[in-house]
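Every protein chain except one is present and positioned as in the full complex.
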Amino acid sequence: MDNQIIYLIYILSFVIGSIIGLVLSYKKYTEPFIKKNMDMVALIMAIIGWVLVLNNPLLMVIPYYITITIGIFLIALVIGMRPGYGRYETVIGFSVAGIIWIIRMGLT
Amino acid sequence: MRLGRLWNSLATPKRIPRVFSIILGLVLLAGFIVPLTYNDNQLYPRPTPQLQISEKDPLAPYDRGGVPLKEPGIVKAQYPNYAPAEGMITGYLSPISIGVSNTTLYYGTSIYSSPGGLIDEILYYSRGFDTFLESSILMMAFVVASWVAIHFTMRRRED
Amino acid sequence: MDLSTLGGQFIGIIPLGDIVLYFTTFNLFMFAAVLAFTVLIAISRTESQVEAQFGTLKDREKKVGKAEFKIRRFLAIVCGLATAGAMVTGDVFDFTLFVALIGIVNIGIVAAVKEIDVLDSAFQYGIIAMIASLPLFGGAAFILASSGTLSLLEIVNIPTTTLMLFGSILLFLGVAGETGVAPFFATKAEMFRTPGSPFLLIIHLSSLMVIVRIIEILLIINKPF
Amino acid sequence: MLDVYVWFYTGAFLVIFGSIGTAIGPGVKDPLIRTINTEIPAIGVSLIFLTYNHTIALLTFIAATTIISMILLRAIVRLEEMGAEL
Amino acid sequence: MSASVLVPSVVSPVVVSLYLPAVFTAILAALIGLLAISNQKNDLHTLILTDIVGVGMLILVAAVGTDLAESLILPGLVVELAEIMAISEILMSREMRKLGKTVELIPLPLNMNMEIMDTAPTFIAILLIAYGAFLTGFTGGAVAGGGILFYVLSKMTRGVPTNTWEGIAGASGIAWCLWLVGFLIFFIAPNYWLLALFLGAFGVFIKVTFKVGLVGVMGREEFKREKE
Amino acid sequence: MDHKYGKINMLEFINITSVSAAIIIIGAVGIIALPKPIDKVIMLTILQGGFVGMIVAGKYLDVAMAAALFDPIATVIFLIGIIKLDEIRKKKIKQKTQEERFLA
Partner (left out) sequence: MNLMADILLNVIIAFLVGSVLFGLQRKIMARIQMRPGPPIIQHLLHTFKFFIKESAFPKTAAMPFYIAITAMLCAIWVAAVIVGPVTEGSLLLFFAIYALHKIVEHNAGSSSGSPYGKMSCVRAVFSAAAELPLFAVLIIIYLKTGTMNIGNIVTYQGQYGPLIWGIPLAAMMFFVLILSKAPYSPFAITKGKDIISGYETEHFGLLRGYLMISESIAWYMLLWIFLTVFIGGLSPIGYLIGMILISALVALINATTPILNPNHSIMVQVSLAFIGVLGSIILLTVY
């Protein structure tokens, strides 16, 4: 039951994050995906988000579900962007977090 | 695409009864191989055929004992506990049938005993719900047939 | 083996002499669902089909006439009640009779229309239903002969014999034919081209629900373990 | 006791023989002839009912057979009258 | 009368020994019927052939050889009768629609100058109805209904309006309700079982009689139609 | 059944059951073999006669009575059907020939 509430919160944060990401990205980019520039804000958000989700035990002060909720929200912001935007950011964020995760696994 | 054509042809309404009968025939063929284990511990068993009539029982072949309105007849029902008046109908004889059974041996008088008698016990009481459905089936069939007859067959000039 | 393995919690019985209706969660759910649909059908109007005509810009409206509407609604309600009964009955022969009633009423619902194609598939379906009465009642008779009883509440405690298996296969074929289920749906699908969707719903509803129920009955009769 | 077996096997013979006659007998292309032929299995079934002493079922069956043959004849005559080619 | 003559504890060995041949007979008959159907292209012939399949079904049920089996034959019989009637009606209505108005139905005067047709029907019909009245229930209904049917069929009772028809149908509906009430009394107030029995038996009797009689009204249309 | 003929063994088989069985089989073969519908109906009455004999052998006289009542009905129904069909067919042939004549 408690577990399910937490997962519901994750899903909700994903959904809300995606919606906000979509809305904001439409404001920010008025044309369809043409330029292959990297969006720095999105990149940072993606990295932070993925790191938070995959490596939440690093932040021992905050309960894990809050970390993950914030992380999912940030990920969703990037994933949910206008079609075409946010792809590279997500991939980079995921790989950075993955590397950290592997290092962490190797250390412990 | 021969397979496709076969699938198409299987979906033609006109062919379906024939396909069904072939399938059913194939399944029925298995009936010759299946060991037909008859369980002789049945509900509502009846005496050997012609036994009652050769014993000169005037109520043959439906005599199951009992005294009308007093004593229930012998009935081997599935759930005797759900049928409080069990056996009474079997034992019941209408006045006509009492008269007939006193005068002659060779009329299967239990037919005259209707209402009453063994089959009525099963038909109306212990398995009465079957009869309910059965008469509903008959009624629905007549509703359908007569509706079609009235609206299409007879008034055909109207449309 | 008992009934609750299949249908969930055992709720209760309604004894009518030898015929005992029983309720498990499964039966009760199906019973309630069928009744809900029946009520819905009883209060609904029919839709009218609008089709474009060739040559002109006009539309053609296909409606259900009043006399037709009345008879079809009546038959649809009967069919719904019969289906609801088939969901809860605890007697093999009673079940077959319910199915036979559903079959004849289904034929009636489509027989009241005017399209030739639909009448044709109604006729073919009727022929199947008639042929299917052999496996339907024959299967029930085999089950009676080999087990000595027809009540599902008793059969559940009797070990399966080969004849019971054969009888239940026949029973299944009979139900499939009588309700027009796979792979004989083609006749039935043709019948749905006519207007009057609430009534057509009950045809489909009855066949699917009865199929679900027959699976329960087959599993009760044939105990694999 | 012998009687019972005579009834039964005569009935069984009639059922099978009559069915074959109805299915592939001479002249069964005519629906009328086919309907008359169906009377043979019907009598066979009656005899089997008699074997088992299903008296009331037998009575009902005799009545029902007559009604069924009437319904079938009605359909035959009617379709023929219309000149329907099925 | 010993109890074993009345009701034995198990089914008699004669019935058990006959089970195998009976089932084989039924399966054979059904197989013949099914094979014939699978080769049949004519719808009318298919309809006639389903009769044979029905015969197989009746034998299968009868072969169980108990009182229960006998009471189960009756539903099978009724289902068979009911379906054949509804389907034949559909077949006719389909053909009628298919041919449309182009083929005018020529009403033929039927000249049957047979002696037997004048005297026999009334007598036989009265006998049958009287006999059916003795029987009650399904059997009685079928017998008496057969009598009515035969009478209507062979006599010149023309011009039965739709109202009469609906009246008869309504009467049989009421009879059906009688039967239902009887059935309920059995379980709600078992003390009055005799009343319930009579209600049930006569309800079914009246219902079946009227319904079967209706066939005659339908049949009259065909066999006794005259020039309009 | 009839033991007064008991002197010769063979005659023991000639009781009402076997005689009616023989009649029934004759009737059945006749129905299938004879081509004309009217002949078939005659054979049908023979078949039904044998059947009534069988029932009488079983001593169910009431069933025999019902059968005896219904048999003529079946016969009459078949007769009506045959006559009617005959008429329709004749008429059709006539129409056909007339049309052919008209065309010629």
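Letters are used for the chains, namely A, B, C, D, E and F, taken in the order the chains are written, and counting of residues starts over at 1 for each.
In this text, a residue touches a chain if its C-beta (ideal position, glycine included) is under 8 Å from a C-beta of that chain, and two chains touch if they have at least 3 such contacts.
What you are looking at is a predicted structure, and each value in this text was computed from that prediction instead of being measured.
S.K.: In the full complex, which bits of chain A touch the chain not displayed? Write them out.
M.R.: That gives, for chain A, the contact residues 1, 3-5, 7-8, 11-12, 14-15, 18-19, 22, 32-33, 79-84.
S.K.: Need a quick check: the contact residues on chain C for the chain that isn't drawn.
M.R.: The missing chain touches chain C at positions 5-8, 25-26, 29-30, 33, 36-37, 40-41, 43-51, 61, 181-186, 188-190, 192-193, 195, 197-198, 200-201, 204-205, 208-209, 211-212, 215-216, 219, 224-225.
Keep this in mind: only the chains that are shown with their structure count from here on.
S.K.: Chains touching chain A and chain E alike, please list them.
M.R.: Intersection of chain A and chain E contact lists gives nothing.
S.K.: Hey, which pair has more contacts between C-betas, E-F or C-E?
M.R.: By the number of C-beta pairs in contact, the winner is C-E.
S.K.: Considering only mean CA positions as chain centres, point out the chain farthest from chain A.
M.R.: The chain farthest from chain A, judged by C-alpha centres, is F.
S.K.: Distance-wise, how many Å sit between the C-alpha centres of chain D and chain F, to the nearest whole number?
M.R.: 11
S.K.: Round to the nearest whole Å and give the separation of the Cα centres of chain A and chain B.
M.R.: 72
S.K.: Mark out which residues of chain B touch at least two other chains, giving numbers and ranges.
M.R.: Residues 17, 19, 21, 24, 28, 31, 36, 38, 41-43, 46, 49-50, 108, 111-112, 119, 125, 127-130, 133-134, 136-137, 140-141, 143-144, 148 of chain B each touch two or more of the other chains.
S.K.: Where in chain D do residues touch two or more of the other chains?
M.R.: 1, 3-4, 51-52, 55-56, 59, 63, 66, 70, 76-77, 81, 83
S.K.: Report the complete set of touching chain pairs.
M.R.: Pairs satisfying the touch definition: B-C, B-D, B-E, B-F, C-E, D-E, D-F, E-F.
S.K.: Within their complex, state which residues of chain D touch chain E.
M.R.: 1, 4, 8-9, 11-12, 15-16, 19-20, 22-24, 31, 34-35, 38, 41-42, 44-45, 48-49, 51-52, 54, 56-57, 59-61, 63-64, 66-68, 70-72, 74-79, 81-84, 86
S.K.: Hey, which residues of chain D end up touching chain B in the complex?
M.R.: 1, 3-4, 51-53, 55-56, 59
S.K.: Show which residues of chain F lie in contact with chain E when the two form their complex.
M.R.: Contact set of chain F toward chain E: 65-66, 69-70, 72-73, 76-77, 79-80, 83-84, 87-88, 91.
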